[in-house]
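What you see is the complex with one protein chain gone and the rest in place.
Per-chain numbering from 1; labels A and B assigned in written order.
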Amino acid sequence: MITSFVLKALDRNIVWVTALLLVIAALVPALNLMTAPDHPLHIPTYIVSLFGKYLTYALLALALDLVWGFCGILSLGHAAFFALGGYAMGMYLMRQIGARGSYGNPLLPDFMVFLNWKELPLFWHGFDMFWFAALMAVLVPGLLAFVFGWFAFRSRVNGVYLSIITQAMTFALLLAFFRNDMGFGGNNGLTDFKDILGYSIQSNGTRSALFAASAIALALSLVITSGIVRSKYGKVLIGVRDAESRTRFLGYRVEHMKLFAFTVSAMMAGVAGALYVPQVGIINPGEFEPANSIEVVIWTAVGGRGTLIGPIVGAILVNGGKSIFTAAFPEFWLFALGGLFVLVTLFLPKGIVGTARQVIERRRDYHKARQAEAARALAAEPQAAE
Amino acid sequence: MNTLASNAKPTSILYLDGVSVSFDGFKALNSLSFVIEPGELRAIIGPNGAGKTTMMDIITGKTRPDEGEVFFKGAVDLTQKDEAEIAQLGIGRKFQKPTVFESHTVWDNLELALNRKRGVFSTLFYRLTAEDKARIEEILSTVRLTNRKDDYAANLSHGQKQWLEIGMLLAQEPELLLVDEPVAGMTDAETTETALLLKEIAKTRSVVVVEHDMGFIRDLGVKVTCLAEGSVLAEGSIDFVSADPKVIENYLGR
Partner (left out) sequence: MHARLIHRFLQCLLVAFCVMVTMLATDLRAADDLRAMVNALGGGNFQQSQKQVEALAKTGDPKIVPALEALSEGDLYQRKTDGTVFIVKPAGSNFMLIDALTGDTAGEEAKAALEKIKVNNGLRRTIRAALGGLTLMSPETGVRLQAANTILRTPSADALDGLDTVLAAETDGAVRAVLEKARAASVLVSDLPVDEKKAAVATVVETGGRDSLSLLSSALATADESLRPDIEAGIKQIEDRQALWAAGQNIWYGLSLGSVLLLAAIGLAITFGVMGIINMAHGEMVMLGAYTTFVVQQIIRTSFPGLFDWSLAIALPLAFIVTGVVGLAIERGIIRFLYGRPLETLLATWGVSLILQQAVRSIFGPTNQEVGNPSWMSGAFDLGGMTITWNRMWIIVFSLAVFAFLLFLLKKTPMGLQMRAVTQNRRMASSMGIKTPWVDALTFALGSGIAGIAGVALSQIDNVSPNLGQGYIIDSFIVVVFGGVGNLWGTLVGAFTLGILNKFLEPYAGAVLGKILVLVLIILFIQKRPRGLFALKGRAVEA
């Protein structure tokens, strides 16, 4: 059952991209750790971390593609799932600081001591264990998506209405996490992390390992997502996107279909967030900004929605561009990003990968038609001669 | 309100009694009642706004009636179920505008329509069996689309899309089939073929056809129900109904 699922997932493009991801998961850390800093092939640690961050963004965009590209649900709240995963990991990293915080309290994180809290809130228990935090990074976003989606899809909130309430959801979370008494560090969020699984978070080795983990998580998610969309379930999902009522009248429970995709997608976003936080060293409520969620949408759109590989390409390209742009002309980044939104929707609705695929298919069809014509002409010739 | 003998209820395949529904004060259905027997092919005619599509919406669970009873096979209360449940019970519906999955191939359209388990996980790990394959091939030949099975549905002609949709309904194996204007926009030849196809289908199940095309209805040669302003105006053979002065005034207008 599982093997057929995986086999179906692996079409040629997916195999290539998965392999590429696994190769860089091994190669980049190797070049960072095993070459001398002056070696021409050496990859500096900051680059490793930067691209590690891009890979987590790519995972987030891939998660969005599952719901937007294949099910037509334009979520404007995916950054919320990402941030929740990030907070779960951040809580683990906070607990790892232990007595090394500036107040030296072995149990309470600094911000709690600062707020004069006497004991650890209930929901902070268990986060001293990595496995628990990792589980929560997946379960909490999944649960939120499940509950939210259960309400939304059951009452058939669709299209832009759904987009707007997902945006309201992330906005509500933004406001909530800004509050000090929520117990997540308020405005400042969680930061000053020291180590993860006993390894210093600053060391080259940890950074490389985090990069590798991000690449592997992305590769794995790509295979899983591909399996999902190529299964019969995936076809139903596309059916829901294109003709929801037809799917209903064929006897499919559209709300269950959407709910599954939405929940899986939120969990993937949670994983991305959990990998993101140790690499950037901070998580704060700003991650819940509605603007962030919309930016994820543009990564996906640039790469090409409904293509799985497109969002990965888009996330890396746009964020790479952002890094270069904000360093060179900080004033113009928003112009560039805004322009990107407009141009992509107007002139590149299928995105880079989608358009490339279209071009290739057209050329193939053209060649096929040419060959068929030639064959017909050949067959017709003797008749004409008679 | 009870305009029907309730003894018709247990033996019928579809039973509507006193069904009313209104939208913002406009009465789309006004105490509508009729009965479809098992294996029956029934044509429903009526002017625009007579409530034909609303009636289908109610039978398939898209719209809830304000009052009245809707029973399937005499025992199942359809007003308490939603579209998916009703479809799984065995009621298929063809829309006025052909509605197929345009970004799927003809084959995939039929595969999705097959009457198999429709849960998330059963579809996620579904494998095409030899039996299912044979069934799809069979339907493909019934609706004359065998040579287009690998084409995207978007690339089919209008008539072919209509047929594909009918094929999908066959794959669904319904006991009752609701067909909304199947020949709208079809050529005469296609229309005649469609009438044959529906008569063929009606041999094994009940079919309700909503249509404007009187020629097509004559081709079908079945009992006709004429609706107007949300209730039944006349019922009987096509000749009986088209001779009814009320029908002439309301619908035929000739």
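Just so we're on the same page, contacts are C-beta pairs under 8 Å (C-beta built on N, C-alpha and C of every residue); 3 or more make two chains touch, one makes a residue touch a chain.
Owing to the predicted nature of the structure, the values given are computational and were not obtained by experimental measurement.
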Among A:9, A:25 or A:74, single out the residue that touches the unshown chain.
A:74
Hidden partner chain, touching residue among A:168, A:324 or A:372
A:168
Can you say which of A:10, A:50, A:157 or A:317 touches the chain missing from this structure?
A:157
Residues of chain A in contact with the chain not shown:
74, 148, 151-152, 154-161, 163-165, 167-169, 171-172, 175-176, 178-179, 290-291, 294, 297-298, 301, 331-332, 334-335, 337-342, 344-346, 349
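Heads up, the rule we're going with is that only the chains that are shown with their structure count from here on.
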Which part of chain A faces chain B closely enough to touch in the complex?
1, 4-5, 228, 231-233, 235-236, 238-239, 242-243, 245-254, 256-257, 260
Inside the complex, what are the residues of chain B that reach chain A?
60, 62, 83-84, 87-88, 92-93, 95, 99-104, 108, 111-113, 115, 118-120, 123-127, 168, 172
